[in-house]
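A single protein chain has been omitted; all remaining protein chains appear in their positions.
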Amino acid sequence: MPIKVPADEMAEFLDEVFPQVKGMFGIDRLDEDLLVMRLHASEQHLRPGGTVSGPAMFSLADVAAYVATMARIGKEALAVTTNCSIDFMRKPAAGVDVVAHAKLLKLGKTLSVTEVLLYSEGSPDPVARANLTYSIPPAR
Amino acid sequence: MPIKVPADEMAEFLDEVFPQVKGMFGIDRLDEDLLVMRLHASEQHLRPGGTVSGPAMFSLADVAAYVATMARIGKEALAVTTNCSIDFMRKPAAGVDVVAHAKLLKLGKTLSVTEVLLYSEGSPDPVARANLTYSIPPAR
Amino acid sequence: MPIKVPADEMAEFLDEVFPQVKGMFGIDRLDEDLLVMRLHASEQHLRPGGTVSGPAMFSLADVAAYVATMARIGKEALAVTTNCSIDFMRKPAAGVDVVAHAKLLKLGKTLSVTEVLLYSEGSPDPVARANLTYSIPPAR
Partner (left out) sequence: MPIKVPADEMAEFLDEVFPQVKGMFGIDRLDEDLLVMRLHASEQHLRPGGTVSGPAMFSLADVAAYVATMARIGKEALAVTTNCSIDFMRKPAAGVDVVAHAKLLKLGKTLSVTEVLLYSEGSPDPVARANLTYSIPPAR
């Protein structure tokens, strides 16, 4: 499934459609094999102790699945989350970014399925894992 | 499973342990049968069009499961989310609060399971559903 | 969402499309509010100790979501499971049927979402809960 929208164009597109989260996420890598995104953790995403909150990790997994899908179907299309299952496995390290490694497992006509592993930058064991389904409405 | 911590005390406790989200959530009802909480939607939780974002709905479901659990085990205990599966079923209505109806299905020695339905206030059909597992570490 | 296919007709239809599981499930109630189905536990669905196995409970939840969907869209349509999240919360009682209470939460053009609680017959606390998404392919 070739990439139609490269990383820099995708980053601009994110800022456009989700202005509320502008600057929150970065795209480190986007190719057919893997998407790597990061959460630039700011005060509002932290819990006491300086670790990234569960909802902020959910946000990162969600936006990664969105980017993995939209990069392949194109910016003129639409995609909305229909399901996410997320496991929180370890406490993130304080003071470092959380980084998502996302793989698109399926791109059908109406659904995409993406699998995401979340890491505290520099640590080998994932802090969380998630799978997300996006619904792709028919073109208008 | 009787309620050890009433709604107003629980609300104060939330502000204490999660100062970053102070004022974000309200507790409408907390008894043995049902917990009702609401998300006071502010600009940062909205998507273009004025509807509440997926991550904000996740936050509400997550905090509701936390409150349902902590209200029964007591404030001196600890509980952390280990799993959440969430289905987004309808677009929330613009300009109204999202309200969560949460039921605790299980309270074991090490795990609790809560089921949550999310509604746009005033609409009968749920906008989302979620189930959450919290892990309860042994008392220190 | 009115019921197009009543319980007895639905039961016959199940035997037709899934001959391998003929006699495994029964429909106790099927109306707009609730679907109640049971697993007639036989030797092959039991674990040592005489309790119903996890996969057998999954089967019951899956068929209940199928019946809840097909009863509304009609037998000429098609529906396939795309996602299930299931929590096993208590050990089922030995020697009694497992009974599913299923509610359809959403019926869209391409997806249905159903929530299921599973009980050991005669016990008030659920042994498991599940949510299932079915994909409804366009009519051919």
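When the chains are written out, they are named A, B and C in that same order, and each has its own residue count from 1.
The criterion applied here is as follows: a residue touches a chain if its C-beta (ideal position, glycine included) is under 8 Å from a C-beta of that chain, and two chains touch if they have at least 3 such contacts.
Quantities reported herein were computed from a predicted structural model and do not represent experimental measurements.
Peer 1: By the document's own contact criterion, which visible chains does the hidden chain reach in the full complex?
Peer 2: A, B, C
Peer 1: Looking at the full complex, which residue from A:Val17, A:Leu34, A:Val80 or A:Leu105 touches the chain that isn't shown here?
Peer 2: Answer from the full complex: A:Leu105 touches the omitted chain.
Peer 1: Considering the whole complex, not just the chains shown, which residues of chain C touch the missing one?
Peer 2: 17-20, 43-48, 53-56, 58-59, 62, 80-89
Peer 1: Footprint of the hidden chain on chain B, which residues?
Peer 2: Contact residues on chain B toward the absent chain are 82-83, 85, 110-111, 133, 135.
Peer 1: Name, in rising order, the residues on chain A that touch the hidden chain in the full complex.
Peer 2: 85, 87, 89-90, 105-106, 108, 113, 115, 117, 125-126, 129, 131, 133
Note that in this section only the chains that are shown with their structure count from here on.
Peer 1: Between chain B and chain C, tell me the centre distance in angstrom, where each centre is the average of that chain's C-alpha atoms.
Peer 2: 28
Peer 1: Between chain A and chain C, what's the gap in Å when you average each chain's C-alpha atoms?
Peer 2: 33
Peer 1: Among the residues of chain C, which ones contact at least 2 other chains?
Peer 2: Within chain C, residues 85, 133 contact more than one other chain.
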